[in-house]
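Our next item is chain A:
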Amino acid sequence: MRTLGSVAAVGAGLLVWALGGPMFAAAPTGAVDGATVSGKVKLVGKPAANPAIDMSEEAKCAAKYTTPPHEEIVTVGAGGALANVLVYVKAGLPADAKYPVPSTSVVIDQSGCTYHPRVFGIMVGQTLEIKNSDPLLHNIKALGKKNRPFNISQPAAGMTTTRTFTAPEVMLPFECNVHGWMHAYAAVLPHPFFATTGPDGSFSIKGLPPGTYTLEAWHEKYGTQTATVTVAGAAAKTADFTFTAK
Partner candidate 1 sequence: MSQATAAAMSPPFPAERGVDVYNKKLGMWIFLASEVMFFGALIGSYVILRFGAPGDWARPGVVLNIKITAFNTFLLICSSVSMVKAYAAIADGDPKNMRFWLLMTILGGACFVGIQVFEYIHLVERGFLPSGVRDGSELAEMVAKGTIPGATMGLYGSTFFTMTGFHGFHVTCGVLSMLYLYLTKALPGKFTTQDYAGIEVVGLYWHFVDLVWIILFTIVYLV
Partner candidate 2 sequence: MSTAAATAHAGHAHHDDRSFVQKYLFSTDHKIIGIQFLFLSLFFLLIGAILSLQIRWQLAFPGQPMPGGKLLPESMAAGGVLLPEYYLQLVTMHGTFMVFFAIMLLLVGVYANFLIPLKIGAHDMAFPRINMASFWSAVVAGLVMLSSLFVTDGSPRAGWTMYVPLSARHDYSGASLGQELWSISIIFFGLSSVLGSLNYITTVINNRAPGMTWFRMPLSVWALFITAILGLLAVPVLAGAAIMLLFEQILGTHFFDPSAGGQVLLWQHLFWFFGHPEVYILILPAMGMVSELVANGSRKPIFGYHSMVFAICGIAFLGWIVWGHHMFVSGMNPTLGSSFMVTTLLIAVPSAIKVFNWMGTMWRGNLRFHTPMLWGIGFVAMFTIGGLSGIFMAATPVDMYIHDTYFIVAHIHYVLVGGSLFAIFGGIVFWYPKMFGRMMNETAGKVHFWLTLILYNCVFFPMHIIGMAGHMRRIYDPTIYDFLKPVQHWNVFISISAFLLFGTQIIFFLNFWLSMFWGKKAALNPWEDNGLEWSLPSPAPHGNWDTPPTVYRGPYEFSVPGASEDYIPQNKKLPTDREPALAPAHGD
């Protein structure tokens, strides 16, 4: 079984080398230098209250919290700074451009029966490392529409599983069915121009080649906002987004 697998892997590797070699050799269209777009995402209005999580029957997770846990759907900092907003280039990049896939992997950790991070971006082909830091069962169900769905489990602490995605998809939801409140969202993108806002609501997208771009900011509860920016050379531009609480 494993032998078969390795033979297949070697074969597939050779095939990729034979077919894909020249493509990798071509210089990627300037992803290293370039313009930076940064900005802040704000929420105006009264933020919706996050639902409390009834973790009473999951003592090992509940023990990781000092205050009663809530689902971090809307995380608002000082001055309405909105965290967990994914900002990415939606349009404007050349259609045929190829960008190198980072060799580092994106890590999603399950700890205290919550996903960390809750919202993140990942490139097509980049490795996603799914980690379980809780000493109990989590299952990870990814309900991709363009990507092959998967539903796997990690019954013990310290387990890791890796996955990659094959097609761009915004957003690809993750859920755990053992703990119904556990949700995470991944933007699978064909390029590296994306960022998630931190607790201060700020983001920064680096290395953009010159051009005019449509940026989209996505929030789990408040939907999307778009902005257009034009950058040239190594200029730094600002794009701010404002969501309104309904």
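Regarding selection, all candidates are chains of the complex that A comes from, given by their letters.
Criterion: a contact is a pair of C-beta atoms (placed from the backbone, for glycine too) under 8 Å apart; a residue touches a chain by one contact, two chains touch by 3 or more; residues count from 1.
What you are looking at is a predicted structure, and each value in this text was computed from that prediction instead of being measured.
Contact annotation for this complex: of the listed candidates 1 or 2, chain A touches only 2. Of all the residues in chain A, the ones that touch candidate 2 in their complex are 1-2, 4-5, 137, 139, 141, 143, 148-156, 159, 161.
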